[in-house]
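Selected chains only, in their assembly positions.
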Amino acid sequence: MSPKEILERYKSGEIDLVEALNHLSDRGIEEMGFATLDTDRQKRTGIPEVIYASGKTTEQVCQIATRLYEKGIDILATRVTPDMAEAILNVIPEAAYHTLARAVTWKKDSVIPAKGYITVVAAGTSDLPVAEEAVVTARFLGNRVETVYDVGVAGIHRLFNKLDLIRNATVIIVVAGMEGALASVVGGLVDRPVIGVPTSIGYGANFQGLSSLLSMLNSCASGISVVNIDNGFGAACQASLINKL
Amino acid sequence: MSPKEILERYKSGEIDLVEALNHLSDRGIEEMGFATLDTDRQKRTGIPEVIYASGKTTEQVCQIATRLYEKGIDILATRVTPDMAEAILNVIPEAAYHTLARAVTWKKDSVIPAKGYITVVAAGTSDLPVAEEAVVTARFLGNRVETVYDVGVAGIHRLFNKLDLIRNATVIIVVAGMEGALASVVGGLVDRPVIGVPTSIGYGANFQGLSSLLSMLNSCASGISVVNIDNGFGAACQASLINKL
């Protein structure tokens, strides 16, 4: 059926919406059999399709990265093990591996960053892999990023010492494991949106991040929202959308 | 000790930070014995102290509301039962009760709303009490609000029909119970920050909102963050901060 035909039959009620959708949806897709790339995503949602490497084979990740590279689409792969990173860099030597953040990036063109900046605050040194995932992602998406690390509430003056850097950001990402109290304390001191990232760092009853997740969801400070446990990537995506408003 | 003395003794190391803090913190507080009002909050965080009525006695809520009223501070009380609302309106007749949202508001002056607007999307009619809490809160905080109700993914064309209203918002609040899929679908279609509010609506294995909470936290769409179950208030607070950037 030609698009025109679809439309006419839809207008006349001969075919329904679902069939119409079926025929209208062949744009912005790159078929790879085991993967269906969404090449329209950057334009539609402000964030390009990203490779979440966990659960994929090295071969699959390399093939997707190569396809994106060939089509000139920027590459961000997260949760990349060192071995997998080596395999990607073999096929795309210009790409870079960020060890602590476990991420691979490649950008076709450099970008002029947005005006405001994002501050990533981390409670402890053990939270840095997640914080760095947020940092790498936010920079990849064209944002200026500042970092304030190891300022958990057990020594709250460490946080106070950096308050200027935090309060002047457009949006703040707070990364914390254990009881995640840092998000509430920061949220009570600033008039900017705060995005909490609970981490799976902590003793037994942390239950792989459940304690910090629940803690941040229940924050008594009112301008806070939360992303998934250890999801520095997701926090950076939303922060980027906010920073570019 | 006078402030000056405090400072000098702190500088000389005679007293430590904690003692200094103790003496410097007597501003922006309104003591009521059973409550300690934070009159500085609006200025510091962009959102005034709000009365969360759940767990408080009617008498306590009325006393706090009266004190705020006397000091000319705007009043928002959430989770207010009809009986409690009646008691508040007896002492503050100018206040208004929003039945569906279970909220009482009173504003000293009318505010010129921010330029952009917030769209509140709700999956089903049963989710409206939470959605309306978000609407009332966002308007109280000086925002323009649009609503798109009962557009859950079981009939996805209902959502498509309102996409313009959603895509042109500065920030979108998605309220959904059951499996909460609406947040992911909206998140995949817009380039604006989406704040998900899981609700406790649903059959047994919803477990009082756990299913929609986990669903939204695990969204495959990347620009989404989440607030607590049924917390329309919190979503509106963050949305307001974003809308006013």
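Chains here go by letter, A and B, matching the order in which they are written, and residues are numbered from 1 within each.
Note that in this section a residue touches a chain if its C-beta (ideal position, glycine included) is under 8 Å from a C-beta of that chain, and two chains touch if they have at least 3 such contacts.
Remember, predicted model here, so these are calculated numbers, not experimental data.
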| note | A student told that 2 identical chains are shown should find the copy number of the whole complex to be 8
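The definition used in the following text is that only the chains that are shown with their structure count from here on.
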| query | Counting in whole Å, what is the centre-to-centre distance of subunit A and subunit B, each centre being its mean C-alpha position? | reply | 25
| field | Complex interface listing, subunit B residues touching subunit A | value | 17, 44-47, 50, 116, 157, 170-171, 187-195, 213, 217-218, 221-229, 233-235, 237-238, 241-242, 245
